[in-house]
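Only one protein chain is missing from this complex, and each of the others stays in its spot.
Right after this comes chain A.
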Amino acid sequence: MVFLLADMSWNVLISPDQLSSKGLLLRKSILVRLLEDIANRKASKEHGYYIAVNELKEISEGKVRELTGDVLFPVTFTCITLKPMKGEILVGSVEKILKHGVFLKSGPIENVFLSEKTMNDYKYIGGENPMFMKDHSKLEKDTVLRFKAMGFRWMEADRQFQLLATLAGDFLGPL
C-alpha cells in the first residue's frame, strides 16, 4: 500500500446552533466537523483509506442554505491516505488458514486473500492448528510474510478494500 498526501476539498455543514458570535469557536467547530466527517467516511475508492488530516489550507466563505439555515463551508486540506496498488510488494501477517487459501491482514486492510494455488509447493496440513508447510518453512497464524498484490477491489457497501495476493515470485514468502 502506498501512502499518498492528497489535496482534498470537502463541504462542511455547520448547523445554526454552532454559529456563535465568536469567530474562533466557529473555526474550531468547522475543524471538528471536518475531522468527524473524514473519520466517518473511513475510505474512498479514489484516495484509499483516510489516515489523518494533515494540514488545513483554506476555509472559504460560507453559503447559507435557505431552507434549513445551515451554513456550508467549502474547506481545502491535505490528508494522508493509504491506497493499495496493483503489483505492489507488501508485508502482512496471517489471520486465518483455510484449505484453499490464507487470509492475511496488512495495515488497515483486513481482507487480503492468498490462494493456495499461488502458494507454489506449500501443502495444507489440517488439524487443530492448521498450517501450510513447505520443506522447512511454515505458514501459521501470525506468520509475517511478504506478498505481491495481484489486484484489489473496492467494496462500496463496507467501504473497504479487498486485496488478492500471490506468493509466486522470487523473494516472496515468510520473512
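Here is the rule we use: contacts are C-beta pairs under 8 Å (C-beta built on N, C-alpha and C of every residue); 3 or more make two chains touch, one makes a residue touch a chain; residues count from 1.
Rule of thumb we're sticking to: contacts and distances are computed from a predicted model.
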Mind telling me which option in "RNA polymerase Rpb4/RPC9 core domain-containing protein", "AP-3 complex subunit delta-1", "Isobutyryl-CoA dehydrogenase, mitochondrial" or "Transport inhibitor response 1-like protein" is what UniProt lists for the chain we can't see? "RNA polymerase Rpb4/RPC9 core domain-containing protein"
For a quick check of understanding: of A:Ser15, A:Asn54, A:Thr68 or A:Ser137, which residue touches the chain that isn't displayed? A:Asn54
Tell me which stretches of chain A touch the chain missing from the display. 2-8, 32, 35-36, 38-40, 42-43, 46-47, 49-52, 54, 80-83, 85-89, 91, 96, 98, 100-101, 103, 106-108, 111, 113, 115-118, 120, 146, 148, 150-155, 157-158, 162, 164, 166, 168-172
